[in-house]
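Submitted below is the structure of interest, expressed as structure tokens.
Note that one protein chain of the assembly has been removed; the remaining protein chains are unaltered in position.
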Amino acid sequence: MSFTQSSLKVGELATGHELNVPIFRFRGTDVEAPRVYIQANVHGAEVQGNAVIYQLMQRLETANVLGDVVLVPLANPLGINQKSGEFTLGRFDPITGVNWNREYFDHKVDVEVWYAQHHHLDDAALTHAFRTHLIAACQARLDGEWGITSGHQLAVSLQKMAHDADIVLDLHTGPKSCKHLYCPTYAYELAKQFSIPYTLIIPNDFGGAMDESIFCPWWQLSEHMATQGRSFAVAVDAFTLELGSQEHIDLEDAKQDAHGIMAYLSAKGVIGEQVLPAEMSRFGCYLKDYKKYHAPLGGMVEYKATLGEKLSAGQPLANILRLDKYGSDQVLTPLTLPLDCVPILHFASASVYQGTELYKVMTNVFEL
Amino acid sequence: MSFTQSSLKVGELATGHELNVPIFRFRGTDVEAPRVYIQANVHGAEVQGNAVIYQLMQRLETANVLGDVVLVPLANPLGINQKSGEFTLGRFDPITGVNWNREYFDHKVDVEVWYAQHHHLDDAALTHAFRTHLIAACQARLDGEWGITSGHQLAVSLQKMAHDADIVLDLHTGPKSCKHLYCPTYAYELAKQFSIPYTLIIPNDFGGAMDESIFCPWWQLSEHMATQGRSFAVAVDAFTLELGSQEHIDLEDAKQDAHGIMAYLSAKGVIGEQVLPAEMSRFGCYLKDYKKYHAPLGGMVEYKATLGEKLSAGQPLANILRLDKYGSDQVLTPLTLPLDCVPILHFASASVYQGTELYKVMTNVFEL
Amino acid sequence: MSFTQSSLKVGELATGHELNVPIFRFRGTDVEAPRVYIQANVHGAEVQGNAVIYQLMQRLETANVLGDVVLVPLANPLGINQKSGEFTLGRFDPITGVNWNREYFDHKVDVEVWYAQHHHLDDAALTHAFRTHLIAACQARLDGEWGITSGHQLAVSLQKMAHDADIVLDLHTGPKSCKHLYCPTYAYELAKQFSIPYTLIIPNDFGGAMDESIFCPWWQLSEHMATQGRSFAVAVDAFTLELGSQEHIDLEDAKQDAHGIMAYLSAKGVIGEQVLPAEMSRFGCYLKDYKKYHAPLGGMVEYKATLGEKLSAGQPLANILRLDKYGSDQVLTPLTLPLDCVPILHFASASVYQGTELYKVMTNVFEL
Partner (left out) sequence: MSFTQSSLKVGELATGHELNVPIFRFRGTDVEAPRVYIQANVHGAEVQGNAVIYQLMQRLETANVLGDVVLVPLANPLGINQKSGEFTLGRFDPITGVNWNREYFDHKVDVEVWYAQHHHLDDAALTHAFRTHLIAACQARLDGEWGITSGHQLAVSLQKMAHDADIVLDLHTGPKSCKHLYCPTYAYELAKQFSIPYTLIIPNDFGGAMDESIFCPWWQLSEHMATQGRSFAVAVDAFTLELGSQEHIDLEDAKQDAHGIMAYLSAKGVIGEQVLPAEMSRFGCYLKDYKKYHAPLGGMVEYKATLGEKLSAGQPLANILRLDKYGSDQVLTPLTLPLDCVPILHFASASVYQGTELYKVMTNVFEL
């Protein structure tokens, strides 16, 4: 299967240099098959998604691709190139502080009004009309007469491409993290295709992220139509995959995640081959049970809990070392949690202020 | 009038050093008089409010202070001390990117339920009970079992103090800016006391800022009680004063703003003396008419429009210089706006990315 | 006079985007006339030199250009595009901290050996051979088998171009600064051509800056040849012009500095027209008398002394405001100096740590 490469301008630097994002497109052979949009590296330090796209494209080259697949690695040139010291300061806009993954456009479609105007359409026509509406709204946002912030320009440019697809995968990583997946409630059955052990089941609300910006309008339309007595399944899937830790490239590991994505694409009919999901245990947790634990004091941190493994109540989570307190019992503070959990990620640095988000842990974990 | 000094711990650094905020308290002689809370420098580079508090305290020392006045300069030690190159990187948390002035607690009081439980109280008792509720809710937030972020800890600690007052002033500056004031719709008559020429009239909603965190619950309660047939004026005033440009201290100019605050305090009965507001023209603008203009291209910027002065449609706002385009007509792009406005502030740097927020301008300006 | 434009690749970002610098070349009509190299904006926030190059190129277009003039605005794309908060963090490499203007190559030519090999040449041939040697050494540095740091790659690429010229002007600014000039001891008579009131006369040593990297090898050769009984004037001029404050573009002011450069070029025979220097007082100071004054305590700073004007001993330099000390005499610390001076520049921010370089002042100033 061959592909074409193009490029999208998403901004301009102070010197005038253009910021461009590379776009790869595999043209599917079946116009009825779902179309796919996959991006990586919107957070600048979360680079592993590029390796996964690399391995995935190598598999697609030899696959029977039925639906169009668009792949956008290196999706945030401003974030990726923003170094501060030895690390990439790529989580937020260096000027405004806004998280790059909270810049997507909240359509706030008045689905009641919109459906009243389009209820005569059949499902296929309705889907087409709604998609057209979403894409046009993104374009209008990009063309606003007072301009648009750098972050919105990037995000809405990507979002506009993604609205054209039926399946959207946004490849991220945590700071130090085991693999996990953000999955909207309505779609969590599909989480079992990916090679990812932990799934966070999130509400169908908009919080600013890519996945939400894609599925929320469709879910709202679906919900409203249900109140009008018409069943209309959410027409798109959108997931955020967290593929391990930031600042890390591993081409072998990327093969496994490429395989998981292939299995999912196979299950959805995007590729002609049958690709089976990896055999592994998979667990779920509702977002309300996903807890952030903040450092109760400032100090040096020894991280003790293993990410992705069950931690029983009272077992060592981390130690806070405070040399200024040497000679007192406050020199070493062992931290524990009062309930069973699975630590999913921890802070990237070994020193913290009081209040730094130290760990995120899943509680009330269940097998999928 | 004498004062007392104390200190509030708002965090801990990685080395264990405590972050403390100095607090000055003038004890009023009349328990019926309104109580006042004034803070400055929550954004680290916006230092002029400290100079204003300095001049204000000097005036209060010789004034007849009726209501308690609490003054909190240097309110954000983490932000103030965060240097990046030669400037203070104090607008957002350096770890998370969250704007320090969007960290205040959204009470989301269910005023219907709360009022049903307290409607038997008279106005004074109701005010006391609601204030007690708000303070307790802040304390509960601070005591959360999973900890609290560094930014929330700072903000909610300050907010808890501020809820104890009837009048809250939050002293900020713009980047490069003329003086202006954020004023909730219900309170804009009072804007004429301050020595500030431009007033932004904002909705009574919560957006994360200090002023909103203070007045929103009271305004919601007032609105709900009105639907129940009981008139209950919003019990607090809260303003954000933008006292010029960041990275600038001017002790003489601070005297003028201290005078404006004294005039306001006089009008509210906080001090016994009559202090008249400065004679000056004052103008208003609704937040919906306050426009952000984003750089349409990257480049070097020559700022042309004078802040605080009317700019007619089509007059020079700024020039974008692009040396890489020398020899073409794109080397110099003059920027103009298609309508009359008053430029209030512009970006701090002389070079921009495409999409940088270049100017904020008031449109549909009217005399107060 | 027409010009040609080209581009020099000086690096590559993490996304693979090329970093290019625009180069403009006016081809002179007289091969005997001196050749000129002018660059601007090596420090990212020091943008005004671009405006000066803009105005200078407009004058060159209508001038009788005898010697080749190469102009390199926007010379440091990595530094110019490095934002941190609202300002440009462009003084040092964000990864290593190395000052962009200390990255030039120290040739450390063994002039004794070199001259022993070339003493048979006449002055013109000697000049040609030495220039060829310097350019080749830069190229060898760029081609090093272990690679070269990003900062050296940029600096040595620029330096290699500059070695090809007889006159090198490096356009900078201070933080908040009046105009001043760095001038090597042997060349200070020429300082009177520029429209710059203050001249620092620097030793002929290498400290890492562009100007030094250019003139030092020639000066060392000249000195050595003098010991061998042969008079050989330093063959190149190299200056650093500090054209006011960073983060500021002013096209009108740029015209004056363009005029000063034209006057200098006229005096050197680079252009055919006679351009007279501006009439103004000009003062000098030896580098040993150029003093850095560091903040004796941390706090908020009110800058009082006017840059570029004489400050008598004991007159107000700055105030340090310390609100945490309100109620004591340490709340306001007036700073003065014990001798007469001319403050040339001060720190960019209005708050300082203890030890921050607060002011640079010229002492023992004399009229040129």
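Order of writing sets the chain letters: A, B and C. Residues in each chain are counted from 1.
In this text, contacts are C-beta pairs under 8 Å (C-beta built on N, C-alpha and C of every residue); 3 or more make two chains touch, one makes a residue touch a chain.
Quick caveat: nothing in here was measured; it's all calculated off a predicted structure.
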Touching residue (missing chain; options C:V111, C:I214 or C:M300): C:M300
Which residue among B:P77, B:P197, B:G244 or B:G308 touches the omitted chain? B:P77
Candidate in contact with the missing chain, chosen from C:H224, C:R282, C:R322 or C:H346: C:R322
Suppose we count only contacts with the excluded chain; which residues of chain A make the list? 3, 5, 22, 24, 44-45, 47, 50-51, 53-54, 57, 73-74, 80-81, 83-92, 175, 246-251, 300-303, 319, 321, 323-324, 326-327, 331-332, 347-351, 353
Chain C residues touching the omitted chain (full complex): 11-17, 78, 91-93, 95-99, 146-153, 291-300, 322, 324-325, 351-358
Residues of chain B in contact with the chain not shown: 13-17, 19-20, 74, 77, 80-81, 83-86, 88, 94-95
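As a convention for this text, only the chains that are shown with their structure count from here on.
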By Cα centroid distance, the chain farthest from chain A is C
Could you grab the centroid distance between chain A and chain B? Build each centroid from C-alpha atoms only and quote it in angstrom. 35
Shared-interface residues of chain A (touching two or more other chains) are 13-17, 95
